[in-house]
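I have placed the structure first, in the form of structure tokens, so that the comments after it can refer back to it.
Shown here: the complex without one of its protein chains, the others still in place.
And then chain A:
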Amino acid sequence: MYAQMVKAEGARPREEMTPEERAFQDRIDRGEKIEPKEWMPEGYRKTLIRQIGQHAHSEIVGQLPEGNWITRAPTLERKQILLAKVQDEAGHGLYLYSAAETLGVSRDELLALLHSGRMKYSSIFNYPTLNWADIGAVGWLVDGAAIMNQVQLQKTSYGPYSRAMIRICKEESFHQRQGYDILMKMCLQGTQAQKDMAQDALNRFWYPSLMMFGPSDKDSVHSAQSMQWKIKINTNDELRQKFVDQTVPQAEYLGLTIPDPDLKWNADKGGYDFSEPDWSEFFEVISGNGPCNEERLGARVKAWEDGAWFREGLMAHARKAESRRAERTAAE
């Protein structure tokens, strides 16, 4: 999802656990939250840093495809709404970086890992936003998929991560609704050309949205350990199914067609049967070869480097002010 490919470490059957590890697992099984500075297996800590870090990176890189449309929004109201949404995403990144920092990694280290490509962000943000309908589709589908993932993560075992998720979830439904609202305008009150734009956006974003939940369960080797630690609550396929079941009626309401000829209601399982995305495309995009990877990472690195003088200047000012204060107190 926002963390699609998290390598989990330290998987071990119960019999091989040390007494400390067993006591830790018992706490998790009882539903206790793990808090910073409490003892935790090194694998748990590392896996969490990877997952929360990927999640945080996704929030801030996710600002880029939408930021692209702030100056091109069709009305002032839409512009204000989109701006507020993109600002929220900066906050989401911040909550998550803060949660990761409680595990003993610094913000600068995390950003350095992102900027050098050693840490990933969600594949979805490597697709372009070509027209205004894409902004609708992103809110509806991308934030919709994010909510699906984040709602369950509110119950995650690591306290700071869970609290960040609770804050984030409060803000997300605004994100999804503003996207759907854009598409309602275009599809229900718009011209044929606008409806076509909306359909085209759905065609392009459908499968990349399904990819957000990560590889199919049979290929996600690390899921089991993460679920045992309650770093992850649901499997990728469970969440993907829920997302499809929720989204199909929403597309129907808009009069849009899901671009999957094999999509079919399955009464036995009480859900839709649907086609898997092209996983080879997913692996290409996540490893850096999507349509916009270079542009996105380039924009991040440029913002970081261009802002360096400003961050350093403010810090120098703060240090100077502090030492002046200290001198004054000493003189008194």
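Assorted remarks:
Definition applied: contacts are C-beta pairs under 8 Å (C-beta built on N, C-alpha and C of every residue); 3 or more make two chains touch, one makes a residue touch a chain; residues count from 1.
In this section, contacts and distances are computed from a predicted model.
The chain absent from the displayed complex carries the UniProt protein name "1,2-phenylacetyl-CoA epoxidase subunit B", chosen from "Acyl-CoA dehydrogenase", "1,2-phenylacetyl-CoA epoxidase subunit B", "Oxidoreductase molybdopterin-binding domain-containing protein" or "High-affinity zinc uptake system membrane protein ZnuB".
Across the entire complex, the residue among A:Glu77, A:Asp108, A:Asp262 or A:Glu332 in touch with the chain not shown is A:Asp108.
Within the full complex, the residue among A:Glu20, A:Glu38 or A:Glu327 touching the omitted chain is A:Glu38. Listed residues A:Ala23, A:Leu188, A:Val221 or A:Met315: the one in touch with the omitted chain is A:Met315. Residues 35, 37-39, 84, 87-88, 90-91, 94-95, 98, 101, 106-108, 163-164, 167, 171, 308, 311-312, 314-315, 317-318, 321-322 are the ones on chain A that touch the missing chain.
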